[in-house]
Every structure is written in C-alpha cells, then in structure tokens.
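All protein chains but one are shown at their positions in the complex.
Entry: chain A
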Amino acid sequence: MAANPPVIRFRDVEQIFTGNDGRPIHALTGLDFEISRHEFVSVLGPSGCGKSTLLRLVSGLIHPSAGAVEIYGMEVTEPRDEIGIVFQKPTLLPWFNVQNNVTFPMRHKYGRVHKEDNERALELLDLVGLADFAQKRIDELSGGMQQRVAIARALLLDPDILLMDEPFSALDALTRDEMSFELLRIWSERPKTVLFITHSIPEALLLSDRIIVMSERPGTVREIIDVPFARPRTMQTLSDPAFTELANHIRGELFSKPAAA
C-alpha cells in the first residue's frame, strides 16, 4: 500500500462556512490523511460532521478554507476528469431511458454520444446487472435498480476515483445489503480508488480497506481503522466475531465524548 503514491491527499484541511446568520461555522478541521491507489476508504461519522463537505472538497466543487486537497500530488482547484460521483439519491433524468442516462455525462460534457459510448453503456449496465433494462423508462425501475444505473453513469467516463455520498442510505435494509455485495463485486471487476461516505458501521466494515472515523462538528479524524478481513468478503464476514468486535469498538468511538485535547 505504501509503495504506491497517494491518489488523494488531505493536507491539514480546514473548512469554514458562513452560516445564515453571518456567523462562521467550523465544518472541518485538521484533516490530514492519504488514500492510495485502488484503496476503498469509508468515511464514517455522525450526521452533520462534514462527511459530505469532505467529499465535495475532493470533487473540486468547493475549496478548503485552509490547507489543501491533492489528487496525484496536484492541488485540486476545479473539478477533474478522474472523478465519478454517486449521490445519495440516484438523480437520474426522467426524460431519458436507462441507457441514455448512463451516456448522459458524455452528452453533457461533449455534446454528443458516439456509438462506442452506447456500447460502453451497455457493457456497464451488464456489469451492474441491468443488461435487460437498457431501454426501460426510469420510473419502471426500483430504487436499488436506479442506484445501479447511477453507478453505471459514474463509471462511464472511466474515472480513477469514485466518490460515493451515502449511496445506499435511501434504500430499504435488504436492498442495501444486496447493493453492498454488488458494489464489492463491481469494485473487484473495475478496481477504483473509492471514497465512500456512510453512517452505517457494518456497511463501512464490509466494504472498506480503511475506515476514517470522524468526530462531531467541527469534523476531524478521530481514528483511522485498518479493516483486517480478507477479500473477497462474503456473508460469512458479517458473522465473524472479529467483525462484531470491531463494530462495537467503532460504535464506542462514535458515542464517546469528544477526546480531551
């Protein structure tokens, strides 16, 4: 892991917003960590701890108040091509069918969709298990299927980095578990550097190489946990005693009072 150069690097990042009342809101402070190539890293924390802000900093949509976010050693100043984003909601376009939703980034960025893009879209739909749904309307799909389309869309431009902002949190519990295993399968077939925002401890444990546990606002890194379970992870991983033990440890971290500093 250490042999590879960091894909994403946070250098003492601080983020301060101006609230509606004009007072500054300290969202993130002292973030300093690295993410290596093809590493799957989850960011876990209570709501309002700035998890999504952290993701937007990597995407280049917002800029840190202090410090710097680097991708491949270069400071992020604007959105970059290496990044694909999956949001909490699928946010697909209802006027397009499934396939055209997947090719949308191409149409939107370059103005046209070529034959190869359509072939690529079909390939990705096959990858996410929706090969037979290319011509379906969006409202004919379930929530889980829609999120699969969103993942295919994020992969269209073949990004090195996949940013996922609580992508399964709007799904029901069963679909959610299914999607976690699906994501593991997709990730093993198309290795990417993944930054995965979640507030689910089992989800983070099942998916990640490392987990960044965040504190409440101002959000900062409380602990970075190496997840020891061997891959490929399966249903058995969930029932591993070590899994429960680690989950309890993280739960303890999250619910304990802020560390005296």
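Operating definition for what follows: contacts are C-beta pairs under 8 Å (C-beta built on N, C-alpha and C of every residue); 3 or more make two chains touch, one makes a residue touch a chain; residues count from 1.
The working rule: contacts and distances are computed from a predicted model.
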| item | value |
| --- | --- |
| Per UniProt, the name of the complex member that is left out, chosen from "NitT/TauT family transport system permease protein", "Response regulator transcription factor", "Hydrogenase maturation protease" or "histidine kinase" | "NitT/TauT family transport system permease protein" |
| Omitted-chain contact residue, chosen from A:Asp21, A:Glu78 or A:Glu245 | A:Glu78 |
| Contact set of chain A toward the excluded chain (per top definition) | 56, 59-61, 78-79, 83, 85, 87-89, 91, 93-95, 104-105, 107-109, 111, 137-139 |
